[in-house]
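To start, the structure itself, in structure tokens.
Note that one protein chain of the assembly has been removed; the remaining protein chains are unaltered in position.
Residue numbering begins at 1 within each chain, and the chains themselves are lettered A and B in the order written.
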Amino acid sequence: MTGHAHSVERVLSPPIDLNGTGRYVHWGVVQLSVANLVVIGVMLVVFVAALLLPFPRGRGRR
Amino acid sequence: MSEVGGGWTGAVRRRAVRALPPDKLLPDTQPAYMASWIYVFGVLTVAALIVVLLTGGVLALKGPAWWHVSGTGTYVNGLHLWSVELFMFFMVIHLWGKFFMAAWRGRRALTWVTGAVCFFASIGTAFTGYLVQQNFDSQWIAGQAKDGLNSVGIGAFFNVLDFGQMLMWHIVLLPFALGLLTVWHILLVRLRGIVPPIDAAPDPAEGPTQEAAQ
Partner (left out) sequence: MTRRAGKRAVPDPAAFPTRPYDLVKEFTIALVVVALLTAGLAAVFSSPDVKPVTLASWSRADGADFTATAVSELGGTSGTAQYGPPYNHTPGAAQKLGPVGLQSAAGVRVPVDTANDFVLRPLRNAPEPPAVSAGLAAWTAAPAARRQAWTSAYSDALAKAGGGAPAKGDYGPVPVLIARLLGLARSGALDGELQAEGKFYQTDYTRPLLFLSDGSYLESRARAEHLGGDQWGMMNETGNYPGQAWLWLYTFWYQIEPFKSSGNADALIWGLMALLSLGLMLVPFIPGVRSVPRWTRVHRLIWRTYYREQAVERNSQE
């Protein structure tokens, strides 16, 4: 049982460890974690992409 | 279906079917102007909400302390966290999109209002989730949040330092409220149909007015 539990834990252990000292950017009064900055940045990119990318056309009108 | 009779039940059924007949509730066509990726963020938000509820359900099966002591539990907690991140991510893009479409036009104001309330309910639900993690994060967030809530009298009734109370809000009251609001929001979308483009006219002969170019 113990061995099995350990192997499960090894399989499930994350390849990228986000623990440890957080990285932050300072810009005047603004302090933002790099993680939040990435999330907000990706959000803006996805929003703009959703506006610009062509949407597949339907199979003809009715 | 009879046009009369059936008592209250029949009356409710007739009203429901009149408001949302099956092909309006679940149509297999959409207006041709619906041709942008921005439209998929509503359904992505609903999909993420379902993943949030399911992964939260798995955490509930094993109890609030499980994920601290089990590798599988930690993974399920990871699923819950990241599905919430995706949920908020998609919801905010959905909100931006609907704002720039002025999607409240044409008797759709209530759809916008319910959507905004869904957003606030989601923030509250996520917040109570952070409070019941049972780790340093929860301790600190509770200690900080109490000041804001106490300053306007809410803290006297909604005690963020009470784990039991916050767990109930997180896994019963707020998800229930958010679920109801979401269903209401989606039914309103189906009831009114998706909003036509700004200054659109159904008759091509009229075309968009000069106003559109202002």
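Operating definition for what follows: contacts are C-beta pairs under 8 Å (C-beta built on N, C-alpha and C of every residue); 3 or more make two chains touch, one makes a residue touch a chain.
Here the structure is a predicted model, which is why all the values come from computation and not from measurement.
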Review point. From the list B:Leu20, B:Leu86, B:Leu173 or B:Leu187, which touches the chain that is not on show?
Key: B:Leu86
**Study point:** Hidden partner chain, touching residue among B:Ala60, B:Leu167 or B:Leu187
**Key:** B:Leu167
Review point. Where the complex has a chain not shown, which of B:Ala11, B:Ile123 or B:Val172 is the residue touching it?
Key: B:Ile123
Study note, to complete from the structure: Note that subunit B touches the chain not displayed via residues 26-36, 38, 40, 43-44, 46-48, 50-51, 55, 67-68, 74-75, 77-83, 85-86, 88, 90, 92, 97, 99-102, 104-109, 112-113, 116-117, 119-120, 123, 126-127, 130, 133-140, 142-144, 147-157, 159, 161-165, 167, 192-205, 207-209, 211-212, 214
Study note, to complete from the structure: subunit A residues touching the chain left out here are 12-24, 29-36, 38-40, 51-52, 55, 57-62
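Everything that follows uses one rule, which is that only the chains that are shown with their structure count from here on.
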Review point. How many Å are there between the centre of subunit A and the centre of subunit B, using C-alpha atoms for each centre?
Key: 21
**Study point:** subunit A residues touching subunit B - in the complex, by the definition given at the top
**Key:** 5, 8-9, 12-14, 39, 42-43, 46-47, 49-51, 53, 55, 57-58, 61-62
Check your understanding: Once bound in the complex, which stretches of subunit B touch subunit A?
Key -> 29, 32, 35-41, 71-72, 74-75, 78, 85, 89, 92-93, 96-97
